[in-house]
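What follows is a set of notes on a single structure, which appears directly below.
A single protein chain has been omitted from the complex, and every remaining protein chain is retained in its original position.
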Amino acid sequence: MKRIDLNADLGEGYGPWRMGDDAALFRVVTSANVACGGHAGDPDVMRATVRLARSHNVTVGAHPGYADRTGFGRRIIPMSGDEITAMVAAQIGSLIGVAALEGVDVRYVKAHGALANLAADDAPTAEAVVRAIRAVSKDLAILAISGTTLEDVARAEGAEVYLEVFADRAYRDDGRLVSRCEAGAMITDPDAAAERLLTFLESGEMPTHAGRTIPLAAHSICVHGDSPEAVAMASRVRSTLEAAEITVATFIG
Amino acid sequence: MKRIDLNADLGEGYGPWRMGDDAALFRVVTSANVACGGHAGDPDVMRATVRLARSHNVTVGAHPGYADRTGFGRRIIPMSGDEITAMVAAQIGSLIGVAALEGVDVRYVKAHGALANLAADDAPTAEAVVRAIRAVSKDLAILAISGTTLEDVARAEGAEVYLEVFADRAYRDDGRLVSRCEAGAMITDPDAAAERLLTFLESGEMPTHAGRTIPLAAHSICVHGDSPEAVAMASRVRSTLEAAEITVATFIG
Amino acid sequence: MKRIDLNADLGEGYGPWRMGDDAALFRVVTSANVACGGHAGDPDVMRATVRLARSHNVTVGAHPGYADRTGFGRRIIPMSGDEITAMVAAQIGSLIGVAALEGVDVRYVKAHGALANLAADDAPTAEAVVRAIRAVSKDLAILAISGTTLEDVARAEGAEVYLEVFADRAYRDDGRLVSRCEAGAMITDPDAAAERLLTFLESGEMPTHAGRTIPLAAHSICVHGDSPEAVAMASRVRSTLEAAEITVATFIG
Partner (left out) sequence: MKRIDLNADLGEGYGPWRMGDDAALFRVVTSANVACGGHAGDPDVMRATVRLARSHNVTVGAHPGYADRTGFGRRIIPMSGDEITAMVAAQIGSLIGVAALEGVDVRYVKAHGALANLAADDAPTAEAVVRAIRAVSKDLAILAISGTTLEDVARAEGAEVYLEVFADRAYRDDGRLVSRCEAGAMITDPDAAAERLLTFLESGEMPTHAGRTIPLAAHSICVHGDSPEAVAMASRVRSTLEAAEITVATFIG
């Protein structure tokens, strides 16, 4: 029987501000990438998010990013590998500390935004991230984009690695994402997104932008919740998969 | 054979800024209260401080405070108990994460500044702080000022509690500190400070401001490093105690 | 012919986050209290807000508050009068600098949140705020709550003072607001709010919570935009006043 996880970025508020509709998204996902004070999140937001995750039986992962709230972690801040390692370790530790208040274990780590993009291609950055994760706990899994340098580095370091595909992004024939600058990069129709993922899960082959299909490994589908349309797509994906008797469940344990 | 710990606040820099002479102080103390990103400290400063502690064989404690760099944690920020708990848990977790990069365990927690002052007298604040510490790890000891509400609350919660006295503060006959607003509150002469502590350690009775002596429990002496005079006093205290064959060693383990 | 201004807090976003529906509110108000980097706002948010104000022909005021994003300026941060003065001057100056990019003058100042509450009752705080405003520019008017210490201090310093009443808050017979802790403090029905204000503007007497009426001076009505309900109330107030041939226009110039 086929099985897949649905993950999303959650807890991306700060102080009085909120980002997206976390309450709605928690009804859809099975894994939550929880912001841990770098690009977003503060101790109260983290705690409320972990509590929601627990009540929805959703697995909690840490979602570290550049400590750049103004840029929401989407800008590359020039940092050495050691600086990245310390930053990531501090953020993961911070979420572990807060999650402990709710009796919840942080089970995996997924890098955010510009840090994730850099770690996908740049080995020193990937190594800096993986070094932090491994030092904090050998029990932390790593959620990476399929086929990236981060995946390779994580495996080489002996980490438990899970792979994700994107619900709303078109793929090229080489397995990489179509750049956001190009037409057709984003899949905006919920039904089209859901059908494409169903095809992928049933065949193991992802339809590409060019009309071919490619083999792709995936334990999780990344969905978004930053707009009502995004939440609608996430819901549509879940209901389509469940109607096809695919089990939607966390990749952990 | 008598034995005492010397503790100090360390790693209170931030970004390009440094506070006091950590290198000198690490040669004196046996326990380091390491700022963890609230009133001071950032991941790089934390890591460098933990590394110094390891190389000097100094025990590492977390030193959480109000998340108020501008006020250096010396202002009471109005917060609920739950907000304090989440803040303290996040800060301790952050240091634990960074310390893991150096293979160092965080062994105890000492609250900083206005948070420590409030926790010394106010039961809900003390409970909020202790709740965070206990949730993060049952193995974390608590370093408290002798005779405070924090000591009582920590004991009631089953925590391992250690008590400190101050090298440079005069005591009243009721065991509390003479207010900084009063004349004679601060002991500024290194020899006088060292002699008073020696008397205390040999007799178990602390000389008071009024000329009496009172029984006081202590596992550690708090020294400072924020000025050359403070470092000189700390050094003088240590050499005086060692000359009297008192063992200066961490209270842990 | 009767005339009144409608003011609201605008530009209370930060980095990627937004607060309320500014676009909708700019269609209703005639004066905008623009956050200037203390409790909310950053240079980009400030500029976008000033640009919106210009395009809607809305007067721009500075809205300084405690430099406490986490608490959104709603917590009293312990500060000396001099510290408050420097903070307020820096924030106003910051908005003036950004507004100059759009060729817009900042015309008045309204304190935010906990700073406004304190300045309403505490003379040293009111003096600290007014001192900053007067130093930055003698041309800056002050928007104060009618009957407060801030009003008195501002007048004593020779400032141009305008007074506001609240669309959604009940008044006591002594002219003060009913505390938010008491039942009936908030007026939630848009029609009731609009009718009460119409009565007040036509008679000069504000209906109180206890069912009496009291004389109250007002140049402006404060409305909110932090929820769809709040925007609906603000719109309802404006349309009701305009239907009664009351001119809704800025109090400036």
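The first chain written gets the first letter, and so on, giving A, B and C; residue counts start at 1 in each chain.
Basically, a residue touches a chain if its C-beta (ideal position, glycine included) is under 8 Å from a C-beta of that chain, and two chains touch if they have at least 3 such contacts.
All figures in this text were calculated on a predicted structure; none of them were measured in a lab.
Note that of C:Gly93, C:Gly175 or C:Pro207, the residue touching the chain absent from this view is C:Gly93.
Considering the full assembly, C:Leu101 is the residue among C:Leu101, C:Ala210 or C:Ala244 that touches the omitted chain. When the whole complex is considered, the residue among C:Leu10, C:Ala35, C:Val58 or C:Ala132 that touches the unshown chain is C:Ala132.
On the side of subunit B, the interface with the absent chain consists of residues 13-19, 40, 42, 69-72, using the contact rule stated above. Within the entire complex, the positions of subunit A that touch the omitted partner chain are 67-68, 70-71, 75-79. Take subunit C: the residues that touch the chain left off the picture are 37, 42-44, 46-47, 82-83, 85-87, 89-98, 100-101, 131-132, 135-137.
The rule is simple: only the chains that are shown with their structure count from here on.
Note: centroid distance subunit B to subunit C, computed from Cα atoms, is 45 Å. Mean C-alpha positions place subunit A and subunit B at a centre distance of 40 Å.
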